[in-house]
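Here it is, the structure, as structure tokens.
Shown here: the complex without one of its protein chains, the others still in place.
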């Protein structure tokens, strides 16, 4: 089985999807001759032509809005938003139309489309290139929101997303794009949307994370095991919407403790929903309050502060230790 | 003291603010000769002239974006967005600029501006006229989000908002606009942003609500007292951001039980943040899991379903009874 | 700078694609239906039998003739005011009434129309995407978006026309300049003299037409359609008309409409103009007109009766179509709601 990093895995999967289905088209800023600013669509233009690999003008609302029209018209568009922090002009299209067209047409029309966007900190990019905007998206009924944390998952999630009958937005953690290679099966396979993944089993506490925070949680788990003998169960949420409540709740019922980790600011972040869900459904099993380890309630800062902003394994360990100490 | 409904209270307060400070300007769609679709700005145009009561072209991003420029240039704009469901094209300006300009300029520039928007169900309006979009706003660091639930509060909150050095968005519950009159003092007074209000004290359970759900919570409280002898403390959050954690947490620590009520869809709604906050900070006092009574995870439906969608006193009572029954 | 002359045909200009007498008669008939429908619905609204509703009074030529110029397999992307076009394109009147009753989207299976768009200008992008899909799938059709003068101020208008220009896809932007966006006069909406000239910004065709001249509207839409299907790219059409009624039933135009303005437009009533034209060609008698009006009223009353006899809505319908397959949490919410 070949070893791939996440960019390669997504690239090769797009290639397979484009090859097998003529109705799949890709669109976005600089995805053509430039292959995308992260090279995810490298060489696709020469392979599939400008009618299916569409270098769009610079306008995000138009990218998402025209994609919806294409989807209704029988194509399967995959939009790339150059950075998630530039999705905001397109939120109206997502909220008002993409997510509602099925409901509004009593099920007759669907937005069979995918939006992909790199997101999060980690590469010392300029301002507004590192936003974590998932909480705006998880509160849009009708829209699915998924976040891979490994190359293999990135492939399986992308395949499921493109095949899904409903609109799916995939948030791709920039920090994991080239973080290392892992085995990725050659053929097409699917990670069912709506399923979380137990990354590592544990008995004392559940650390619930997604995206680039999954390896951080894993690192914290290793250190906690080694240094304090704490057995951490690491859960990768993976599908924020729909949320796999069952897996999350089962984990917390088992361990009785939970810490949630994300990069986005604390207040109103998706961690609040996870916390609300497990606090409700695992209430009688909880041995201590659930805690959140997140970015602070500030805009993602210029990169000199980036390492302060993004949760580190050390911060996760500190909070896990606190939770373990409560009784 | 005169009795006013919420529209009258807001109207008269705007009038006072315009009269006392030349730098205050108002802008929005149809706010001039038409006085706004809810008549909140009735007759302002003839009183203050077209340069200060600005009937804008039809473009929400421009309303919010130009207001930011005006604010930096020394004016105090108060924008009206005709319905909150039409704010979405302006989310980019709110997220990318209005909320960040102070931070981005190291404190030198500020967005001393207010956005007002009617929101929520209750008047059988067409599609997209009844959205509750507060959860997109409460996850924007730098932006304050407030929701009055009475005419008197509407006045005090508006005065504080216009005087605040930071941008404030006021969500005005359509259903309460003309729901009845109450005494509203004539002079200018302030409701400090960041403070919740205990609407009625109680000992058995805290029902935490805001906007149009406050009267619903009150009605439920009355019925619960009468029918089941349950003593409900009703808390009006009022300031979603910054959140008055202290008041909320103190109430829940006192009662040991809590139900949160809002109109917006459940998943990722602001109720999740309230629930996370009290679940963490009142954990050792909780006698039962906190529960949420909210709209379902669907777009606000056409009005034939409106009464199903919006939480009713009956639904609140049912959930309170369930929580009271847990041990 | 070029000026944008207003095309009109009833006056005698024969340089445009012409409409056969049979087609003109069909257009007239549908305009009568739309007028009767709006009058009926306004009454129903006053009686509390339907909710807020946006009539097309005064805009019947623009609304109906434009839709007649399309082919059934063309796509339309309408706004909240375009039930006339939807009706011509195949949407049953029952469905429009259900929409006004807050019971349903304005959609019907098999009709190539998007549900009416309420957020202004957002649907222009959908039309562009539909046109892209048509070309990509080698379907020789067009997509047409309906919108108002106010919509030209929104960013999505701009992005849609710009993408359409770059892509050269078969899309028509049909703008009904009815003089008003609620209370905002078009002169406050933009500093450009015409809306048609906005096409210059995108290097596409811009046409200004007398929107109360049904034959002219028909002609320019046919021409735009031909151009589009032959690869000639998109067209922006400004149909200059006038909103003779309120913005919606929730609106009171006396608050903002200059006195006398409405009266000045009565002579341009498109229904009267087309009626006179057809009478002049001796293909429409006074009796025909009365019969058509009566027939329309009957059909509409029947539709209202059918719709009012329907079962009340069920809560389950609020949940059913949000996703193709209902997620677990939503299914649980539905169970809880049902138990309420």
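Labels for the chains are A, B and C, by order of writing; each one numbers its residues from 1.
Convention: a contact is a pair of C-beta atoms (placed from the backbone, for glycine too) under 8 Å apart; a residue touches a chain by one contact, two chains touch by 3 or more.
These figures come from a predicted structure and were not determined experimentally.
Participant: Name every displayed chain that the left-out chain is in contact with.
Facilitator: A, B, C
Participant: Given that one chain is not shown, which residue among A:12, A:127 or A:219 touches it?
Facilitator: A:127
Participant: Would you indicate which residue among A:85, A:141, A:173 or A:289 is in contact with the undisplayed chain?
Facilitator: Considering all chains, including the one not shown, the answer is A:85.
Participant: If the hidden chain were put back, which of B:21, B:201, B:227 or B:246 would touch it?
Facilitator: Result: among the candidates, B:246 touches the missing chain.
Participant: Which listed residue, B:78, B:101 or B:158, touches the chain dropped from view?
Facilitator: Residue touching the chain left out of view: B:101.
Participant: Which parts of chain A are in contact with the chain that was left out?
Facilitator: 29-30, 32-35, 37, 55, 57-59, 61-62, 85-86, 88-89, 124-129, 266-267, 296-299, 301-306, 308-309, 314-315, 318
Participant: What chain C residues would touch the chain not displayed?
Facilitator: The missing chain touches chain C at positions 1-2, 153-159, 162, 165-166, 168, 188-193, 197-198, 200-204, 233.
Participant: Going by the touch rule given at the top, which residues of chain B touch the chain that is not shown?
Facilitator: Residues touching the hidden chain, for chain B, are 25, 51-52, 56-57, 59, 61-62, 65-75, 77, 89, 92-93, 96-97, 101-110, 141-142, 164-166, 194, 242-243, 245-246.
The rule is short, and it goes like this: only the chains that are shown with their structure count from here on.
Participant: Let me spell it out: compute each chain's centre from its C-alpha atoms, then which one is farthest from chain B's centre?
Facilitator: Most distant chain from chain B: C.
Participant: So how far apart, in whole Å, are chain A and chain B when each is placed at the average of its C-alpha atoms?
Facilitator: Taking the average C-alpha coordinate of chain A and of chain B, the gap between them is 30 Å.
Participant: Would you pick out the residues of chain A that each touch at least 2 other chains?
Facilitator: In chain A, 61, 89, 92, 96, 103-104, 141-142, 243 touch at least two other chains.
Participant: In chain C, what residues contact two or more other chains?
Facilitator: 104-105, 119, 155-156, 322, 329-330, in rising order.
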